[in-house]
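Here it is, the structure in full.
Note that one protein chain of the assembly has been removed; the remaining protein chains are unaltered in position.
Chain nomenclature is as follows: A, B, C, D and E, assigned in order of appearance, with residue numbering initiated at 1 for each chain independently.
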Amino acid sequence: MPIEDLLLSGVNLMILGMGIVFTFLLVLVFAMKGMSKLALMVSERQGTVEAHSAQAMAAGNQAQTGIRGDLIAVISAAVNQYRSTHH
Amino acid sequence: MPIEDLLLSGVNLMILGMGIVFTFLLVLVFAMKGMSKLALMVSERQGTVEAHSAQAMAAGNQAQTGIRGDLIAVISAAVNQYRSTHH
Amino acid sequence: MPIEDLLLSGVNLMILGMGIVFTFLLVLVFAMKGMSKLALMVSERQGTVEAHSAQAMAAGNQAQTGIRGDLIAVISAAVNQYRSTHH
Amino acid sequence: MVEIGIEPLWLSTGIANLEWGQVLMMGVGGVLIYLAVVRKFEPLLLLPIGFGAILSNIPLAGIGGSDGLLGHIYHVGIETGVFPLLIFMGVGALTDFGALIAMPWTLLLGAAAQFGIFVTLLGALALNFVPGFDFTLADASAIAIIGGADGPTAIFLASRLAPDLLGAIAVAAYSYMALVPIIQPPIMRWLTTETERNVVMQQLRHVTKLEKVMFPFAVLLLCVIFLPSAAPLIGMLTFGNLLRESGVVERLSHAAQNEIINIVTIFLGLAVGSKLSADKFLTLDTLGILALGAFAFCIGTATGLLMGKIMYRVTGGKVNPLIGAAGVSAVPMAARVVNKVGLETNHHNFLLMHAMGPNVAGVIGSAVAAGILLAMVGG
Amino acid sequence: MVEIGIEPLWLSTGIANLEWGQVLMMGVGGVLIYLAVVRKFEPLLLLPIGFGAILSNIPLAGIGGSDGLLGHIYHVGIETGVFPLLIFMGVGALTDFGALIAMPWTLLLGAAAQFGIFVTLLGALALNFVPGFDFTLADASAIAIIGGADGPTAIFLASRLAPDLLGAIAVAAYSYMALVPIIQPPIMRWLTTETERNVVMQQLRHVTKLEKVMFPFAVLLLCVIFLPSAAPLIGMLTFGNLLRESGVVERLSHAAQNEIINIVTIFLGLAVGSKLSADKFLTLDTLGILALGAFAFCIGTATGLLMGKIMYRVTGGKVNPLIGAAGVSAVPMAARVVNKVGLETNHHNFLLMHAMGPNVAGVIGSAVAAGILLAMVGG
Partner (left out) sequence: MVEIGIEPLWLSTGIANLEWGQVLMMGVGGVLIYLAVVRKFEPLLLLPIGFGAILSNIPLAGIGGSDGLLGHIYHVGIETGVFPLLIFMGVGALTDFGALIAMPWTLLLGAAAQFGIFVTLLGALALNFVPGFDFTLADASAIAIIGGADGPTAIFLASRLAPDLLGAIAVAAYSYMALVPIIQPPIMRWLTTETERNVVMQQLRHVTKLEKVMFPFAVLLLCVIFLPSAAPLIGMLTFGNLLRESGVVERLSHAAQNEIINIVTIFLGLAVGSKLSADKFLTLDTLGILALGAFAFCIGTATGLLMGKIMYRVTGGKVNPLIGAAGVSAVPMAARVVNKVGLETNHHNFLLMHAMGPNVAGVIGSAVAAGILLAMVGG
């Protein structure tokens, strides 16, 4: 079809397209805000439960982050070496 | 076909089926007993060989189980961390 | 076709084949020699750069080879164990 | 010029094309994911299945269609039966049959528990008396295997005998496997006496490496002689186990236990989920399948326990009947349940290892049962 | 007897059959590998693509043909759209959307940056005024998506709308993603004032695990309602992210983040490279595509920055406009560039985490844009 018509379709597509992109992501903004509110409510309601699991998680993270960085470095290197040699 | 016939086939299938299942696993019981006897004989005949490899294996296990549990825990955590970060 | 002809083709194939194999690998010999020369020139030209990266690499290797063998052994075993148990 | 306006735009949205059935099935998918993530119901399978259900019910996208991603995966992996067999290879590579080798007789517990399968088969056929149900013998067989409490076996058989019911059957199988801790204990307490549950079993003998290497061959040999129709399942199970026990192919054993089974699990789950379409799933059949599945688990548990009581008598009280309940497989959940119930009556009675014997025996038992159904009905 | 002589031997050599186009394309492949290895341009993709280009241009071997290795891989993985979608699953499993959840408004930056896509679409169509160019609306759409700065999205859309241009489009997309550190900074400095670049943003709030688990569902839900045509991309992205955040399927999350994405990356790269044939690549179109691609990146960066300036005004100077440039995606390169430019003006102003929000928003934004183009043009 003639280029002019193509361009017309293009303009059409641009207007609609950017319109949808913005609508979609704008709605998503509010969806996420609602989501976060909901999450807050939920976690408050089962506060106790959360607390426990939170502690548990914290503990878990402790166990991980507790390891001194250099040890991890050494071990990582070793693991690398181990892999490159044993595989 | 009429449901009665279906059920009849079903009963047939059940009798045959459970019969085979039991036969199969019962024969397997004896097969395994024979197998274990055979394994015992073999290992006795090549006792010396076994002994060596056994020692070797033991040593190997030593090397593995010798590592203190907590060290393994630490390393495992580190490996986890290493993986999650380096991959 | 008659076996004699087959054999004739075979002889043909052998002469050509070994000829090509030798030509190919002989040319590759010279290609590699040239390649190495080229590599030398390049690395000399960007000597400084090389130096740096070389040091860097050396450092890297240090970090790896620096780990005492037994530690690696222990860790490797642990990794093994970790894998076999956690996977 | 290309027609680009509000009209076609609206027609290209989801709301304009969304059907009630699709909404409901997405809800079903959401429930499965909830069970997987929050209730920890077999998350490795139910999460991908649930998500696959959501994706394949999105209007216009056609993700579950023959040209869609999940359609391709289903065609390649499940129609061919490849995925469940690869999972079985992984199960074999992950399973230590030592406990079973140490107590061969516990195989009979694994056999007895398969009774649930065949009773359910009758149940499914009997359901045809109820107006609205019309299960063929093939359908009934595929449904009955849910009683095997073994996911890949159920998916493999369903893909062969009743592809239309595959979604519902897979969901039922994995759901009930996850429900084992709720379904089994009451039956276990009801069918066994305090004294029986109190039985402390003697420690398992040591099993040599050689025995573990010979075991897969013993199983495969019997399968070849008696029941070749079970060979694909038993074959891959024993192959995986040989990779594990041979000790000379660590690389391959590791691949079977990790890369392969993980990758296949993701694809298998998504592809099974793509069969959860409204027209196939929102039917009376599904309700029947769910009911029959629960029924199958109960019967299997009961018959396993009864065989356990027989062995209790025969051995003069050396066998704790509770381990019979582990015969339904559902590895290792069922064995853990046995251990738990055992500890309730005797705080120092750890039955876990003893329950592992019938537990893995149940895997073989249901594979055998699947072979029989394939041979008798699939032909 | 079989004719074996010097004549057929000579005819079986490469030099006797080598065409100039093939030599040139091998050169192109070599350049891509040089950029990947020496200049570190997206090596994970450009190295396999470059090598695939060399292999598929070897005379007589037919490696890229329908019976060749790369031909098989292309047929299985790209014609079906499976590979880019699996990569997207991996991206989802590797991405932490926490920064975006903490600053939902930065989604608008990811939206604004997609303007580059649609302007480029017009540009491609306008190029038809130049003799020798004849882009259809489908071609133009596939080219425009380069502005999305997202490799798998570009490959997926191109394989749907303009397979002939796929090679050039993929090469352009990944090349410009690698060039982000060179393309973006000047535009960023030119469009923003010292004061704006100086803005120190407040630290991000803590995001709970629950929010991270709910996020993929929120995104997927909107996709289902508004834009089902984007469901394959958004669906796999959110699936991968759920595997990551659910925390109950560590095995599967690990497989999606490693085995699957690594294996698929190798095959995807080689297969894309096999489309770099002289007749398809050494055309005026390719030059146009390369020019338009650079154009698209610049526009996208600019519109992202302008939206950033608007948010700067609206929020009374709480938002640093620089983070708008990260809206083009090109994760995580663009975010790093923002951080770098930010540090130039204020040595204590680390914008990396704040730039991650628009950065991942850009991934969603370009997937949405791709869905629109599929729905409007692909139909």
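By definition in this document, a residue touches a chain if its C-beta (ideal position, glycine included) is under 8 Å from a C-beta of that chain, and two chains touch if they have at least 3 such contacts.
Since we're looking at a predicted model, the values are computed, not measured.
If you put the hidden chain back, the residue from D:H72, D:R197 or D:H254 that touches it is D:H254.
In the complete assembly, the contact with the undisplayed chain comes from D:L85, out of D:L18, D:L70, D:L85 or D:V272. Residues of subunit C in touch with the missing chain: 3, 6-7, 9-11, 13-14, 16-18, 20-29, 31-33, 35-36, 38-40, 42-43, 57. Residues of subunit E in contact with the chain left out of this view: 2, 4, 8-9, 12-15, 17-18, 26, 30, 33, 36-37, 40, 43-44, 47-48, 51, 54-55, 58-61, 63, 68-69, 72-73, 258-259, 262-263, 265-266, 270.
Annotation for subunit D: contacts to the undisplayed chain at residues 80-82, 85, 137, 213, 217, 220, 223-229, 231-232, 235-236, 239, 242-243, 246-249, 251-252, 254-256, 259-260, 375-377, 379.
Keep in mind that, in the parts below, only the chains that are shown with their structure count from here on.
Note on connectivity: the fewest chain-to-chain touch steps from subunit D to subunit E number 1. Rounded to whole angstrom units, the spacing between the C-alpha centres of subunit B and subunit C is 41.
With each centre defined as the average position of its C-alpha atoms, the distance from subunit C to subunit D rounds to 47 Å. Residue positions of subunit A touching 2 or more other chains: 6, 9, 13, 16, 20, 75, 79. Across the assembly, subunit D contributes 2, 4, 9, 258 as residues in contact with two or more other chains.
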